[in-house]
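The complex appears here without one of its protein chains, the remainder shown in place.
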C-alpha cells in the first residue's frame, strides 16, 4: 500500500488532488456524477464582496491543448456564498474546503477573508491576487511583490485560518512575489493562475473573447507551471500548491517533484468531469510504477 | 490573385513567412529538401562574439504541443559566421537574410552588430535580448525596459541596417519593454522568444534538461504570443514580427490580425521540415477562404 | 448527465455542409427534446455541443453543420468510430406549456431539436405546426422528415428558392390560432420571433461553452430572474425572462 496523504498547514488531505477554483463551481454538478468526498479538498469559485455577473460573453475561446476564459469572477457575493452555498456544499462535501477569495481593493480582500474566516467548513483561505487593483491603475495585485504583500498583510490581520496566496504567472520574477508574500505572513502559496492569452476569429477578424483577452490554461501551460512551482519552492519555506495544466496522475507527481505539497486540477475538469476521480484512482498505480511509496518523500524531489 | 507581399523597414518580402532563429540553422538542411527561396526571408541561428558549444545535453524536452530547448546559443562565433556561413548561405538563399545576434554584455551586442552590419546579404539585424546579462546578476536584458533600451541604443549607434529587437515573453509588461526599445531607436520588434519552462523525468526524478530549465515553444504558446503581439502592436508605431507557436497559414493570418507585419515559424520546422513551404503554399487559399485580397489590409485588423 | 462511449452508425450529408450522424450508445440520460450532447473530438481541447435531434433507447441522432475545424473533423468520421459524449445536458423544452396547437420554429442548425420536440408533442396528443427557415433551397434539410410525422410544415427561404420568400417571422405573421411557440436558431431570429409572436414561448440559445454542464460559468447570461448558465439552466429560456 502506498501513502497518498499529504498535509497543508496542519490539515491532512487523503490525497493531494484538489479541483481548482472556477472549474468545479461549488461541486454540485460533480457530486451528481461521483462521491466528491474522494477529493483531497476543493477550491470553490472565486468570491468577491458584491455579487458579480462577470464579463460579457463570449467568455471562452478554444486553444491547442487549452482554453482561454474571461468569466470575470461571476459569483453571488460573499453574503450569499456564506448563507446559501456553504450549507449546500456541506451536504455533498464533508471535508474542509478551500475558500478562494478575490478583490479589487485591499479592503475588499480583507473584508471577504474576515467574513469567511468564521466558517468552520473552510480549511484554507486561498487569496487570488490576479485581480486588477482598481485603485492603482488596474495592474493586478499579483504583478508586484509590494501589492501582493500588502494584500497578504491585510488578510492575515483579520484571519485565523491558513492563508495561501494564489499567484499570477504573468510576471517577470515569480519567486520575488512569492517571497514577498511569505515575508508578509502567508502560510502557503498557490500557483499558477491563468496566463494572459488571446485568440482572434478569422471569420469576424475580431478577438474571440468579448473582453479581447482572457486567462489561458490547460495542458499547454504545464511546463511553465512546473517551472514556476520549482522556482517558488526553492525561494520559500512555506508549502506550495501547484497547478496549471495538470491532467493525469503523472502530472501530479511531476508537480510534487517540482516542490508542490498538493496539486490542483483546473481546465481538465471542464472537458472530463471525471478527471479528478480518474487521477485519484490512477495515483497508487502510477506511484508504484515509479517506485514511490509515500508522496511526502517526493515533494521537491527534483531540487536535490 | 491575392497579394502576399509585405514590407519590413523598406525590405519587401514575397510573403510574410520567415523561419525563426535557431530552428532553421543556416538553411542548408532545408535547402536539400526544397528551394528555400520561396521564403519571405529567414533568421539564422543566434550569433555571439565567441564560438559557443552551448549548454550540456540533454537540451530537449518534449511537452504537450511543444518542446523545451536549452541549446544555449551554440554557434561558431561572429568571425566564422561571416567568413564561412554567409558565403555558403548565399549559395542557397538569394534574398536578404535576418541576422540574429545575441550577447552577454552590451559591448558584445554592439561588437557583433557592427561586424554583421557590413554584410550585404543581411537585410535586418534581429537582436535577441533574452540572453542573461552577465555583468548584472544574470537577469535577461529583455526583462527590463532600461536594459533592453541600452542594448538598442548601443546597437543603433554602430549600424545602418534596420534593427529589430527580439523580446522575451517572460515579463510582466511586454508593452513597456517594446516602447523602451522604440524610444531607443529600434526599427521594429520581434516577439516572442521562448517562455521559460521545465519538465521533470518521473523515472530519474530529475529535470529532463541538463540545465534544469529551458525555453518552451511550439503551438502550446500561440495564445500568449498572439496576446503579446497585440499588446505590443498597440503600444508602438514600428513594425512587429510575430512568432510563437505558428504552424499553419491560419496562424499566420491570426498573428497579422493581432498586428504583425511578418510572421516567424519556429518549432514547427523541427517536427515538419516542410512546415514553412506548406504554410506558404496554403496561404493564398486560406486568404481567399476568409475574403482577404491583400495581407497588408489585415495587419492589426483585430484592433479596430 | 452521463459520460459514455457512442459508436458512429452512419454519417451522411443532407446538404453540402449539413450532415446527419446516427450514434449507438447509452441514451438514458436524455430526458427532454431541446437538450444537447457534448462531444469529445480527437485533437480538440473543448467538446462540441450539438442538439439532440432524435433518440431512442439505443441510438442518438444529431444533425450538424460544418462551420469550423471541429465539425469538419466530425464530418470525416466513418461508421465504427467511437466517441466520448456527455449526454443529457441542458434543461430542454417543457412541453407541458404548449397548449393544443404550438408553433415549432427552427432556423438553420436550429432545426434539429424541433424534430424530437414535434414527436413528443404528437405523442402527447397535441397538434404542432412547424416552420423551417433556411437561406436557400440548397441549404434546406429535414423537411420531408417533418412532413413524415404528419404535421403541417411551412418553409421559408431568404432567397425564395423554396417555400415562402423571406424569414420564418413572415410565416408566423400569417398564422393565427397557435397556443404557444418553441424555437431554436440564430439569435437575430430568436429576437425577431420574440417580438412578432403573440403567445408565450420557449427559445433555445447558443453560447461558447467551457464545460457544458454548469461548472465554469463560461456561458452565462443575465435574465430577468437572475443569471443563468445557457448550458445548465438553458439552453431553453422562456420568452418572458429574456433580456434582449
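By letter and in written order, the chains are A, B and C; residue numbering begins at 1 in each of them.
The rule is short, and it goes like this: a residue touches a chain if its C-beta (ideal position, glycine included) is under 8 Å from a C-beta of that chain, and two chains touch if they have at least 3 such contacts.
These numbers come from a predicted model, not from an experiment.
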**OP:** Using the touch definition up top, pick the residue from B:8, B:39 or B:63 that touches the left-out chain.
**Re:** B:63
Subject >> Identified contact with the non-displayed chain, of B:25, B:132, B:284 or B:300 >> reply: B:25
Original post:
Which chain B residues touch the hidden chain?
Top reply: 22-25, 28-30, 32-33, 45, 53-54, 57-67, 69, 71, 74, 208, 218-219, 267, 269-274
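Assume only the chains that are shown with their structure count from here on.
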Original post:
Taking mean CA positions as centres, which chain lies farthest from chain B?
Top reply: C
Original post:
Just how far, in Å, is the C-alpha centre of chain C from the one of chain A?
Top reply: 36
Original post:
In whole angstrom, what separates the CA-based centres of chain A and chain B?
Top reply: 33
**OP:** Going through chain B residue by residue, note those that touch at least 2 other chains and give them in order.
**Re:** none
